[in-house]
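Everything below concerns the one structure shown next.
Every protein chain but one is kept in place in this view of the complex.
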Amino acid sequence: MTIEEGIGAGAQGRAPRPPIEIPAAAWLALTLVFVAVCLVVARGPVAVGQTTLNGLIAAGYFSLGAVGLTLVFGTLRIINFAHGDLLTLGAYLTFGLNAMGAPFWPAAAVAIALTALIALSLDYVIWAPLRRARTSTLQAMLAAIGLAMVIRFTVQFFAGSQVRGVGQDVLSSINIGPLHLGSLQALVLVVGVVASTLVGLGLAFTRLGKQIRALSDNMALAEVAGIDTARAIRVVWIVAGGLAALAGILFAAAVGSVNPNFGFFTLLSLFTAAVLGGIGNAYGALVGGLVIGLAQEWSTLFVNPRWKPVVGFAILIVVLLVLPRGIFGGSRERS
Amino acid sequence: MKARTHPALLSVEAVVKRFGGVAALRSATFAVARGSITALIGPNGAGKTTMLDLISGYDRPSSGAIRFDGRRIDGLATHRIARKGVVRTFQLTRVFAAMSVRDNMLVGAQKHPGERLHQIAFGRAAVRHAEAEALERAERLLSAFALSDKGDHYAGALSGGQRKLLELARALMAAPRLVLLDEPMAGVNRALGRRLLDEVERLRREQGMTFLFIEHDMDVVMTRADQVVVMAEGAVVAAGPPSIIRRDPRVLDAYLGRKANAA
Amino acid sequence: MNRRQSLLAAVAVATVALGWGPVRAEDGVTLTIGKLLELTGPLSENGPSQDKAITIAVDYANQAAAAAGVPIKVSAVSADAQGDPQAALSAARALVAKGASAIIGPSITPESIAIANGLTIQKRISLWPVGTSTRLRTIKDEGTIFRTVPPDSLQAYALAAAVVDKVGDPKGKLLSIAYRNEPYGEGLAKDLKAAWTAKGGTIQGPVVFDPAQATFDSEAQQVVDHNPDAYVVIDYPDTFAKFGASLVRTGNYDAAKLVVPDALAFSTVPGNIPPPALEGARGTRGGSDISTDAYKLFDQLWQKAGGVEHFALDANSFDSTTLVVLAAAAAHSTDPAALTAKIRDVAKPGAPKFGPTTLGEALKAAWSGKPIDYVGVAGAFEFADNGDPTISRFDIYEYKGGKLDVIKQIDAAK
Partner (left out) sequence: MTFLNLDFWIGVGVIAGIYGIFVLGLQLNVGFTGIINLGQAGFMAIGAYAMGMLVVDAGWPMALAFPAAVGVAVGAGLLVGLPTLRLRADYFGIVTIAFSEIVRYVLQNASFAGGNQGVIGYDAEWRAFQSWVSPHLKPLGLDRATQAPLLIAVWAMLFLCVCGLKALQASPWGRALRAIREDEDAAAALGKNVFAFKLQSLGLAAALAAIAGFFLALNVTYLYPSEFDLSFTFFGYAALLLGGFASYAGAALGAVVLCALTEGLRFLDLPLSSGQVGSLRMILVGLMLVGLSLYRPEGLLGNRSEMQLRA
């Protein structure tokens, strides 16, 4: 991209994209409603209602986990394979503090702060040097794969690989007529929606948010324009690390029992949600999570649930081919 | 039916290009005569580089047509247009930094059998022959641009000026019919600049090549170009031989930014 | 002998002299057992409990041998199979390199087949896999593979019998089947479906769920739909902790209607499985006439050792280890091939019976060369020629107050 085009593009039309693409969101909502109606006709309201609720819960897990991932990926161009293990780190720090006598939720709050701090210090130790050496996306990806192993197996070194009960009440559920959802699951859903919306609003309307979005569009340009990129990057890592820990803790509490692999196993679903929604877009993570969650749960109405994981991946490929920048990413754009 | 040889090798007809909401090009129209050296001038942001991008297929026009030798090329992919004999250099020179200067040149060779897997396996003689021919052509061009001693150096290790010369020499490897140059003189010292322009004139004289180049240095434009196209704010405001353009009031307005009435 | 062969011979002599190689001396036997565990990778939740089960068996055998005056000392070396057949093959070789005379584990069939074909069959090293897939029987193991886990075909009959015992005549009765997407579940579900429909019952499902999912609510709903007369869920403890909670949350799940196979048989239910998911449920497990007190002893040893809770099929690893010790005692040697040859002599049908509570006498009898029939915690073995246990006796147990209580024994062959 030549300088003239760069400045031209920056100034003329492609200012950092407004957070919500009104048409895309409306178009998507319509499709989902339409599909839901067809399903009700085919499989009856209760079955569809319940699977929709299950889909929303899955959407809560995916979007809460994907917000931090999409923020880092969008802003710093890092395919952070270690993000899943930040979820595990948050959960196991909570177990550690809990075992030392702290009650569960206060321990969780401390664990979230600790994980955010660790994510931040990892930026100093690994990501900042890589940025300074201007290494390729592939180099950063390999460092992320290595970091993922270091975090996962350090947790396993101390906590052991056996399955561990989290001890929260996974049985209590809320009944809406014939439908039901676990109360902890409802918490995950609410926190997932709230977190991605808050981050979305923060990106859109706060000064810091605009700086972070400028960062994601063109780091060099942002620096030239006088943005304190170091501070913006610090905030990105604190938010991403904290949200990852929150997601990990709620996931473990709602699921009820985990082992150190759980963060890594959900990573691909988080990627799918982030990429589907459009990288760097917090609402995208919510929408991406919603699309996959609903599609996977709805698929169980027609196909044996053994195919659920394939549904998620198939949707990712199809949407990426049609909208190469994800649902909110907008149309084709030169790499 | 032999292709009718149009008077104009390249004709740009009412080309518009919008980025998001803003029009970088507002219906530009001009022609480049066969065998001519045409300069494309105008203030920054006039859309000159965008025009080069559209002609070379790096980007697509929003509307309008671009014809080369009578046939439309504005929908074709870059490599298809290049194979028709339209090559370009970039404003920020783009050499293959981690490859040797000689390899950079050899990549420029066209229709090289060695680039097709089945030829490597079954057409080994043709490959050797084409490679020898390409090597000989590369050496000739390198010496014409005073780069023959740099053959084995990394292209990335060359100075800014030398890189520009390499990029041009590489473009000429393809024996092109139309060469698009994006500020070829930028960063090149005067002596080398003169040598480059002499080489351009020699190629036009000996091989009938046509050149369209973006240039800001007015005395180069006035002495070397036989046609000039003036652009401002995404439109062509004037076109013609340097002697007329020099006196045309619209050119002055274009540079001073006054709202000149379009050509 | 060219130079190369003499060098190899010299190395061989050196190792024997230093006591690392197989020893046939009269004074005593120092047996090394190879633990092939899933310590990292997708199945790493299995590793710690298998490790503990084998370690307990080794310690218990050492105590019993010392008490009975049998000169055999047992130690163990471990290696990580990583849930990947190639890594498992290399891990098995590392165990043999560290002097292991037999290999306990790995926990999935692909790894067992890779190790058998790549190493243990040719070197006649006994392999004690936990996997139950029928594929393991298609390879010619030349008597080197032994399984203390009952084959799917037998356990499927036991499961069907357990359900009949609960709901009575299968005609017109709806059985809902669900299993975790892997060989263990698939094999058992197929045979159970055949057994149940053969008795006139009808089947719902099988619902197959992928262990790495975030939620299992839709799958759980399908299991309890149409209010079936009974459900069979074939799963491992880690996923069942999540799946069980989803079942309870459906609102119309009754644990008393649930029947589970031996992978979910624990003397005390692990803490992470919500009690309402299993309380009152029934299950099947390899049985013998000393089941109850053998299991009590195993549970005492397990609780006394501390550390991880029960997981799947840990009693089977305990028995495999004990049988290897007995075979080494019978063979007076730690040479893998000699040990392998004696395994059937320590589980010979009709020979005097011994169990975990009488391990000292069993070791003495084995050391003196007399054939014995060792009955383990997970049932009697008496290996068929393909290494599967022939005994078709199964315990039907019920969970009361989070404890496993054997309520009945049946013979699945009939």
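Each chain carries a letter (A, B and C) given by its place in the written order, and its residues are counted from 1.
We adopt the following convention: contacts are C-beta pairs under 8 Å (C-beta built on N, C-alpha and C of every residue); 3 or more make two chains touch, one makes a residue touch a chain.
Not measured: the values here are computed from a predicted model.
Chemist: Counting the whole assembly, list the visible chains that the omitted chain makes contact with.
Modeler: Touched by the chain not displayed, across the whole complex: A, B, C.
Chemist: Hey, which of A:Leu30, A:Val46, A:Ala99 or A:Val150 is the one touching the hidden chain?
Modeler: A:Val150
Chemist: Among A:Val46, A:Ala225 or A:Ala314, choose the residue that contacts the chain missing from this document, as touch is defined above.
Modeler: Checking each option in A:Val46, A:Ala225 or A:Ala314, the one touching the absent chain turns out to be A:Ala314.
Chemist: Looking at B:Ala8, B:Ala23 or B:Met99, which makes contact with the chain not pictured?
Modeler: B:Met99
Chemist: Consider the whole complex, including the chain that is not shown, and state which of A:Ala36, A:Ile126, A:Leu221 or A:Leu301 touches that chain.
Modeler: A:Ile126
Chemist: If you put the missing chain back, which residues of chain B would it touch?
Modeler: Spelled out for chain B, the touching residues are 56, 58, 77-79, 82-83, 87-88, 90, 94-99, 103-104, 106-110, 112, 114-117, 120, 127, 130-131, 154, 156-157, 170-171, 173-174.
Chemist: By the contact criterion defined above, which parts of chain C meet the unshown chain? Give residue numbers in ascending order.
Modeler: Against the missing chain, chain C presents residues 2, 4-5, 8, 20, 35, 37, 39-42, 44, 47-48, 51, 78-80, 82-86, 89-91, 93-94, 96-99, 108-110, 113-114, 117-119, 122-123, 133-135, 138-139, 181-183, 185-187, 208.
Chemist: Can you name the residues of chain A that touch the chain not displayed here?
Modeler: 73, 77, 79, 81, 126, 129-130, 133-135, 137-143, 145-150, 152-154, 156-157, 160-161, 268, 271-272, 275, 304, 306-307, 309-310, 313-314, 316-317, 320-321, 324, 333, 335
One rule holds for everything that comes next: only the chains that are shown with their structure count from here on.
Chemist: Chain B to chain C: how many Å between their CA centres?
Modeler: Roughly 75 Å, centre to centre.
Chemist: Which whole number of Å gives the spacing of the CA centres of chain A and chain B?
Modeler: 46
Chemist: As a quick test, compute the distance in whole Å between the mean CA positions of chain A and chain C.
Modeler: 40
Chemist: Could you tell me which residues belong to chain B and also touch two or more other chains?
Modeler: Residue numbers touching two or more other chains: none in chain B.
Chemist: Note the residues in chain C that touch 2 or more other chains, in rising order.
Modeler: none
Chemist: Could you list, by residue number, the parts of chain A that touch chain C in their complex?
Modeler: 47, 50-51, 53-54, 57-58, 61-62, 153, 156, 160-167, 170-171, 173, 175, 180-182, 185, 251, 255-257, 259-261, 265-266, 269, 297, 300, 304-306, 308-309
Chemist: Would you pull the chain C residues touching chain A in the complex into a rising list?
Modeler: 39-40, 42, 44-45, 47-49, 181, 207-210, 212-215, 217-219, 221-222, 237-238, 241-242, 245, 248-251, 270-274, 276, 308-309, 311
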